[in-house]
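With one protein chain withheld, the remaining protein chains of the complex are depicted in position.
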Amino acid sequence: MLITCPYCGPRDLAEFSYQGDANRPRPDQHDTDQARWNAYVYDRSNPAGPHREYWQHAGGCRKHLLIVRSTLTHAIESVAFAGAQGATPQAPRRAAKGRTKTGPAKGKKP
Amino acid sequence: MVEPVSPLGAAWKPGAYPNTAGESGLVLSETRPGSIVQAAAWRGREKALIAAITSLTGLALADGAGAGRVDGTKAAFGFAPGKFLLVDQKEGLAAVLGAAVGVETGTVTDLSHGRTALRLAGPKAEWVLAKFFALDFSQTAFPLGVGRATSHHDIFAQIQRSGAEQFDLYVFRSFARALWTALCHASKETGYRVE
Partner (left out) sequence: MSPRRSTEGGRIDRGRTIRFSFDGKTYQGHPGDTLASALMANGVRLFGRSFKYHRPRGLLAAGVDEPNALVTVLKGTVREPNIAATQIEIYEGLTVESQNRFPSLDVDAGAVNQLAGGLLSAGFYYKTFMGPVIGPLRGTRFWMACEHFIRRAAGLGRAGRDADPDRYERMNAFCDVLVVGAGPAGLMAAKAAAEAGKRVILADLDPVPGGSANWSGETIDGLPAAAWAQGTIEALGAMDTVRLLPRTTVWGYYDGNTLAALERVADHKPAPDRGEPRHRHWTIRAGAVVLATGAFERPLVFPGNDRPGVMLADAAVRLLREYGVVAGSRLALFANNDDAYRAAAALAEAGATIAAIVDMRDTVSPAARALAERAGAELLAGHAVTGTKGRKAIREITVQRLREGEITGQPRRIAVDCLLMSGGWSPAIHLASQAGTAPRWDEALQAFLPPKPTQNWVGAGAFAGRFATAAALADGLAAGAKVAGGKPPRKSAQPRVETLELDIAPAPVFEIRPPGKAGKAFVDFQHDVTAEDVRQAHREGFVSVEHLKRYTTLGMATDQGKTSNVPGLAIMAEARGITVPEVGTTRFRPPFTPVSLGALAAERYGELRPDRLTPMHDWHVENGATMYAAGLWYRPMIYGGRGETVEQAYVREAAATRAGVGIVDVSTLGKIMVQGPDAADFLDRVYTNTFSTLPVMKARYGLMLREDGLAYDDGTTWRLSQTDFLMTTTTANAGKVMQQLEYYLDIVWPDLKVTLTSVSDQWAGAAIAGPRSRDVLAACVAGTAVDNDTLPFMGIVRGEIDGVPVMICRLSFSGERAYEVYCGAGHGLHVWEALMEAGKPFAIVPYGLEALGTLRIEKGHVTGAEIDGRTTARDLYLDWMLSKKKPFAGSMMMDREGLCDDDRIRLVGIVALDDRPLGGGAHIVEHNDPAEIRDSIGHVTAGCYSPALGKYIALALVKGGKTRHGARAFVSDPLRKRFGPVEIVSHHFYDPEGSRMHG
């Protein structure tokens, strides 16, 4: 599998480290809402289809990338520098044909 | 100054090691530059950093991914957004550059002891490197002066093409002997010289 790093170009999967689900905004450092922190640390969506995730080009430029990858086919829809998207990732995109299985409600659990 | 000790130790055995056909396809050496320095610019300050590098080293860097320059004793290339590796055979580049690059522009980090510079030169340099790194080392994909950051399993490497048939590898010092040994093994097939 190849990932096209925006800086380094297409590189082998072996150069990259998976750095987690990108559908979970980290609460502000001063946020004292326990539920939001809990959601950030533990809640993950598990879609069958496009999935937003972070990968680090650890064996290259070491930048974190925001990648949309299909969990069904491994096909990569897009790659961008993670920082360019701002500090708070967007809400998860719905997968096609309603096949997304969403985990516990994001951030709103008591 | 006290001469730094090479990390290669007894693994560095100068001499000729031809293959079965009596040929030597490449030369392996450690270039031992006096300065290996990393310079990084804050977002939006890349041009200022490049200008400082150019005026101090005389290496006119282009502002593109991996863009780099080499001359006889100095080399520079980008390896990440806003980040450059600068190499000088003379010592002291970190201090000079550090003084020239203010905190409003970026940072300068001395890696002269932390990275080891290994050189592969000769017609079989691309062939041997391709055994280790999943990079396209061909002239068109990897032209003169260009640098790339990559890795061979645990060994992180920054590689610059410094000649028509010549590549310089900058690797973490602690891994240098292991990689050197592996490079020698991989070069046996084509024959090699150690200088």
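For clarity, chains are labelled A and B in written order, and residue numbers in each chain start from 1.
Assume contacts are C-beta pairs under 8 Å (C-beta built on N, C-alpha and C of every residue); 3 or more make two chains touch, one makes a residue touch a chain.
Bear in mind that the values here come from a model prediction, so they are computed numbers and not experimental data.
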item: Missing chain: touched chains present in the view; value: A, B
item: Identified contact with the non-displayed chain, of B:47, B:90 or B:188; value: B:188
item: Residues of chain B (touch criterion as defined above) contacting the omitted chain; value: 1-2, 4-7, 9-10, 19-21, 38, 40, 42, 103-104, 106-107, 109-115, 130-136, 138, 141, 153-155, 172-175, 177-179, 181-182, 185-191
item: Footprint left on chain A by the chain that the document does not show; value: 1-2, 10, 12-13, 17, 19, 26-27, 29-32, 34, 37-38, 40-42, 54, 56, 58, 62-64, 73-74, 81-83, 86-87, 89
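The rule we apply is simple: only the chains that are shown with their structure count from here on.
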item: Length of the line joining the C-alpha centres of chain A and chain B, rounded to whole Å; value: 33
item: Residue ranges of chain A in contact with chain B within the complex; value: 7-9, 11-12, 14-15, 58-63, 81
item: Chain A contact footprint on chain B (complex, rising order); value: 65-66, 79-81, 83, 134, 148-151, 153, 156
